[in-house]
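The complex appears here without one of its protein chains, the remainder shown in place.
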Amino acid sequence: MSKNIVADLTAWVRTAAGLSMTIAVIVAIAATIHTGPYLLVNTIVTGGMLALVATGLTLMLGVLNIPMFAHGEYFMIGSLTAYYIFTPISEFILEHPDSWLVTFGPFIAILGALIGGAIAGAISEKLVFGPLRRRSTDNWVMNSFLLTVGLSVLLVNLHQLIFGADFKGIVGYWQGMPISIAGAYISLDRALAFIISAVIVALFYLFMTYTRTGMAIRAVSQDITGAEIVGIDIEKIVLLTISLACALAAVSGGSLLFMIPSYPSVGLEPLYMAWFVVILSGLGNILGAVVGAFMVALLKVITVEYVGAGWDFVVPSALIMLILIFKPSGIFGSDVRGVLDK
Amino acid sequence: MGTKKILQVVACFMAMLFLAGGVASAADKVLPVGVLGPFTGPSAQTGKEFQASVEMALETINYTVGDYKIEPVWVDSQSDPAKASGAYAEAVEGKGIQAGVLNWHSSVAIAAMDVAAQYKVPHMFGFGASEVVNQKWQADPEKYSYWGGKGWPVPAKLEKNYIVALNKAIEAGTFKPKKKLAAIYGEDTDWGRSAGGSYKTALEASGWEVHSEEYFPATQTDFYPLLSKYKKDGVAVVAGTSTSPAAITSFVKQSQEIGLKSVIVASGLGWIGDWYKMTGPASDYVLDSIPQLTTPEAQQWAKDVKAKYGFNPSPSAGGLSYDGIRMFIKILQRTNELHGTLDKKTIHQTMVEEVNTGKLTYGKKDGAIIMNEYKYTADTMPDMVVAPDAYFFPILQYKKGKGSIIFPDDWKQKDFEQK
Amino acid sequence: MEPTTNDLNMNLFDRVLDRLCLTPIGLAGLILLLILPFIPPFNQEYMLRWLIYCGFVAAMSVGFDLTAGYINIVNFGYMAVAGTGGYTSALLVINAGLSPWIAMLAGGVSSAILGLIIGMISLRLRGIFAACLSWFFGLAVMGLAIKMVWLTRGPLGLRTPRLFETESNFPFYFLIIILVYLTYLVCKWVVRSKMGLAFQAIAQNMEAARTSGIDPVFYRVFNFTMSCAIAGVLGGFYAHFYGILTPDMMHTSKTVEILAVAYIGGRGSLWGGAVVAFPFIFLMEIVRSTLSHLPGLNLVIYALVLILVMIYYPGGFSYFYDTHIRQPKNRALRYFLNGREAKV
Partner (left out) sequence: MIVLETNNLTKKFGGLTAVNAVSMTINQGDIVGLIGPNGAGKTTFINAISGLNPPTSGTVTMFGKETSGLTPEKMCRLGLSRTFQIPSPFPKMTAIESVMTATIFGNPPGKITDPVAHSREMLEFVEFPMKETVVAEQLNTVQLKRLDLARALASNPKLLFMDELASGLSEGELKDIMRIIDKISKKGISILMIEHIMQLIMAVCNRLLCIQFGTKIAEGPTQEVANDPKVTKAYLGE
């Protein structure tokens, strides 16, 4: 019995996923011993944020086969919505420091971001993706990719035209002493943002696995004709999936507003990072994306620690390129195939 | 049918082209002045402040100098030297600007200098502090005399004051670092690196050990890894700068969150009008060197900007540019007095003969709101005279969103306080 | 593949045109571009500057289309490749005292090597994966240009000597027009040869292509290398025209600009992007300049056009031209649009 487990474990370690995860854990432990526990804390907190941004992208890619280049712009929409909701709330809080809004105001803002993202996603589906899908699904992946490139430029510049290019930021969501974990401090905002992202990713996973709608989405991602035969309304599922993916991006923008103020091109960095995660973990693999998010976070933190600030861009992209060369489908592979890939 | 439509489109397009060409003709007695700034792109907030300053300054003279109506032409640098030089050339050729004012980035300055020289258009008060601009200027002062006095001296002249102030605090016993270990950070731009270089020189000259020199992209907002490294190594002073509001406010805020005890120099935090809204109490004890709006005129100006444009102007991008454009107006008035006509030739002549020699200056008596006096001399060109009674940034320490001057001694409002 | 004609019935003019891959209307367009700087209002320096930028985008889009349109791989790091060429050229001029003309070619060689590497490592990848690989490659190259300050001076910008001593833009304009045409001609010759068939075959059906005896490795790598070499030379032009290089020129958004023009022009046509670039980029510059109080409006239009083209007319301008304009009833007009039609 135990021999079997050992054998299974060694077999698992030999797979790409096992190997890279083992290396990641070893590197994390070694670096933590070498520099201190703050490295691990930073990795986990950063990873939580990346996971939230990356799952939305994964959903878009895995189910609809849309390589979303405008994902960061939905992040921007989320942070913008949260900013406009939270600014009056924070003014109110200043005058009424005992109000229940002190605790729950931020949640309203973040929820607002979620809803804003979902609406924006639904509008994009109606105006952009829907028409493209109905006209032709020829060469779908590349065409939809280029479409999102246009969408990204459009949203960035609309933001600038309408809201201006200044940085719209807040002091923070929750005031209070930073939390200390093993000698490393993290702010209340950051800790709560991590919890929010963990909860949302978990809820999302449960939704995809156990609810009827979630199963329908997965069915669509695997076999569109089969899904149609069993009576799933494809149009509705596609609409839902896009809003969901955009809402995930937006909610991460909303919950990170305390750290990343809203401005037109704010989405670029989350976009790069989300793509790193998705390529690393394999397209359309949600659990893989979560693990991948922590790996990219580790890579980022380690690079800053040992190479220097500003390199946390060059080193991960070079490494992920290597992974693409040797393991084109990502280290976790992908078990879902997009519907529109011909 | 199809062909007809195409022809229509082509006709419309041609019509637009000629319309665009026709804009070039200018009426008599109008003086178009180019305002070069990043009106779009990552530094668009600065562009907004420029625009407010220019409009407010021109309103004080009712847009007229002598018989001339001053017409501002917005030249968008888009924070990109290549695009800026194109836009500048276009403003000269297409809109006939006779002079230019302001500018933000050094990389843009380097490209625009050549355009100004090429078209012989005098340009005043461009920021763009880095040494490269000065080196290029000094390589051919004749040619680049069109790129007049800069609005911001090279970082070495002002940024070293932080270190001087800190060393003085050590002498006075108000600052007791465990070890003389300092880290340098900055945004990865010409400005960030120049400023970082001057901190380094000043630190090493006064017996400090430099822990590290790190430059990050202007869009970075997560500094936990970097700050944790400083905390672990017990860095006593963290000195650096960024012009990006997102980066610098996050840096300050997160330094408090992770419990970094070092003295933080955040040069440029106050360049953002609404910085306290973004950092909150995390900015306590942070050092900065932004002049405050001390005089009543200055405060009135800030109120007016807020009332008219809806944002709190920063003393640097807003205040300095306001002074800059007012100085430029003084130059125009002087030129009008001397020559009776205003064009690029006469303005350039005044600049070379009167401004660059120190004859014409602009100061508190003229209504300057930020500096005591803006004065250029043959020795300092293209920089201005940097001295406490001329152009000078005092070193401030923030507490509760208010800065108190800790350096120089004769301006001092209070002593340096350690966190 | 367009069959090359050796029809002896063609007169000399038609034969020369055919060799130069031009139709009478193409020749007319080229002549128009060459006399444009003498016609007001285009004779102003700032308009020339715009036109030079148009020409740069036009030539880049031709090189881009060689990969995107013929082997169906979007090189999403194309401007980074051009930037590498530009930096190589600039550094050679500054540090080794080379003439900018020779250095431009050296820039082409360095970019070709980069293209060779991208081509080799992306061999196993198709579609979006290959695009991602070239994208990350571009990001990494740009990151290096930012961080290797000792060499590139990073974001401080590298000052570069200009190609011509004069301050006028005239010589640059003619040079870029020649470069646009040369780029088009070289690419067209390649795709007219049997190589063009091989490119299309491996793009359209890799398995059928391989069983028909086509070695995909060679043709894909060759295509990448050539397209990148073109980008490198053009990057050298960029460096020695603007007189300043910053890593910003390698940014993804710049590649998007090229890509948009190439796709609006019509992929797989080579000429589409070049033809569209001039009016389109020029118009955008006018919008930017006249409506300067609405910053970013030109980019909004830019994005809208790209989105609309992608949804409603993915074939782009060249497809529109081929299906609606190319075959008018009038014989003279038809000759003007198509040249002497080859009899196969």
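For clarity, chains are labelled A, B and C in written order, and residue numbers in each chain start from 1.
Keep this in mind: contacts are C-beta pairs under 8 Å (C-beta built on N, C-alpha and C of every residue); 3 or more make two chains touch, one makes a residue touch a chain.
All values reported here derive from a predicted model rather than from experimental measurement.
Enquirer: Touched by the hidden chain, which of the shown chains?
Expert: Displayed chains contacted by the hidden chain, ordered by label: C.
Enquirer: Any idea which of C:A68, C:A198 or C:M284 touches the chain not displayed?
Expert: Residue touching the absent chain, from the options given: C:A198.
Enquirer: Hey, which of C:A82, C:A103, C:I121 or C:A209 is the one touching the hidden chain?
Expert: Per the contact definition at the top, the residue touching the missing chain is C:A209.
Enquirer: Touching the hidden chain in the full complex, which residues of chain C are there? Just list them.
Expert: 1, 3, 194, 197-198, 200-201, 204-205, 207-216, 268, 344
To be clear about the criterion, only the chains that are shown with their structure count from here on.
Enquirer: Roughly how far is chain A from chain C, going centre to centre by Cα mean, in whole Å?
Expert: 35
Enquirer: Which residue numbers or ranges of chain B touch two or more of the other chains?
Expert: Each of 40, 44, 188, 217 in chain B touches at least two other chains.
Enquirer: Provide the list of chain A residues touching at least two other chains, using ranges where the numbers run on.
Expert: In chain A, 160, 165, 310, 313 touch at least two other chains.
Enquirer: Spell out the residues on chain C that touch chain B in their complex, using ranges where they run on.
Expert: Within the complex, chain C touches chain B at residues 40-42, 44-47, 49-50, 53, 146-147, 149, 154-157, 159, 167, 238, 242-244, 246, 248-249, 279, 282-283, 286, 288-290, 292-293, 295-296, 324-325, 328.
Enquirer: Going by the contact rule set out above, which residues of chain B touch chain C in the complex?
Expert: Residue positions touching the partner: 2-3, 6, 13, 16-18, 20-24, 39-40, 44, 74, 76, 80-82, 85-87, 89-94, 106-107, 110-111, 114, 118, 130, 132, 136, 188-190, 193, 217.
Enquirer: Enumerate the contact residues on chain A facing chain C in the complex.
Expert: Spelled out, the residues of chain A in touch with chain C are 67, 128, 131-132, 135-136, 138-139, 141-143, 145-147, 149-154, 156-158, 160-161, 165, 264, 272, 275-276, 279, 310-311, 313-314, 317-318, 320-321, 324-325, 328.
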